[in-house]
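Then we have subunit A:
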Amino acid sequence: MSSTSVAPGKTTNAILRTENLRVEYRTRELGRSTKVALQGLTLSVNAGEVFGFLGPNGAGKTTTMNVLLGYVNATSGAAYLFDVNVREPIARQRIGYLPELTYYYKFLTAEELLRFYGRLFEIPRGEIDSRVDRLLKLVELEHARKRPIRTYSKGMQQRAGLAQALINDPDLLLLDEPTSGLDPLGRMKVREIIQRLKNDGKTVFFSSHELGEVETVCDRVAIMNSGELKVTGRVTDLVAEHQCNLEQLFLKIVGYQPQPV
Partner candidate 1 sequence: MRDRLLLLLLLAACFTLATEIEPRLSAYARDTRSGGDFLTAFLGESGRLFANHFAAKADAYYHRGNYPSIFELGARPTPHPGEEGTNAPAELPATNAPSTWIERFGSHFTPPPPKDFGTTNDSEETLPWYRLSLELDPHNIQNYCTAVFVLRNKLGKSAEAERVLRDGIRENPNSYELLYYLGLIYYEDRHDIARARNVWELAAYRWREQEVKKPHPDVESLWQIADQLGNLEESQHNYADAITWFQIARNVSRTPQALEQHIDALKAELNAKGK
Partner candidate 2 sequence: MSKIFAVAGVVFMELYRRKDFYVLFILTALITVVLGAVGDQQAVGYLKEICLLLIWVSSLVIAITTAARQIPAERESRTIFPLLAKPVSRAQVLLGKFAGCWLASGVALLVFYIFFGLVAASREHELHLELYAQAVWLHWQALGIVTALTLLGSLVLSAPAPNITIVFIISVGCLYVSRYLHLVAARMTEPGQTITGVIYYTVPQLWFFDQRALVIHNWPAIAWIWVGLATVYGALYSGFFLFAACLIFRRKALN
């Protein structure tokens, strides 16, 4: 299947766009040869907004992230970042990715890790030096910059992760459960950083289970269930339309029936 690097025709304000994205996995279950993880997902995220990507476990959020990051190829449909097909490595030049769990080279120090990733973005050496200093200060890891990451606590590793997500001064930040496992103080800090990024005109796309947080920071949300996009729109508009808060809307969409007490 050939795919054009740049979306044919128009350039839109949507810096993240999927068109009828379908992802199927081969499965070993009896009676089924493939499992459909995403069914015809069409989604767009505009520049400068904070976009929440919600759904229960198995809804297709991680699969969507994996397609956007180029880990997985879509079975059909296409996805674009900055109008560049995600299959091209260059599509990731202007994004930053913060995974849910900290997966970094344990034998490297935070400073070495940032320098390494900076080189992958082909940032000039002098620029890397100043960014590394600034980011380590931002995430409060200056005191531990020369220590290997395996000596860091979980919180420190997550802060190192945030620093590496920002090394290229990304225009789009992809966050996978950014507040998972953090204490309330940690969550507050993440919220502040997201707000700061938004004020700087960056776009943030994050998946989360923390509906309260999503309702606070997000401009728009999309709710997935069983591989399908169920609803998308501005938080205030959805709440007004369905006459309930985001949590109740979420539960209604996923088909949750409360048990009588």
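Here is the rule we go by: a residue touches a chain if its C-beta (ideal position, glycine included) is under 8 Å from a C-beta of that chain, and two chains touch if they have at least 3 such contacts; residues count from 1.
A quick word on the picks: all candidates are chains of the complex that A comes from, given by their letters.
These numbers were taken from a predicted model, which means no experiment stands behind them.
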Candidate from 1 or 2 that touches subunit A, complex-wide: 2
For the subunit A and candidate 2 complex, residues of the former touching the latter: 69-72, 89-93, 95, 97, 99, 101, 103-108, 112, 116-117, 119-122, 161, 164, 174
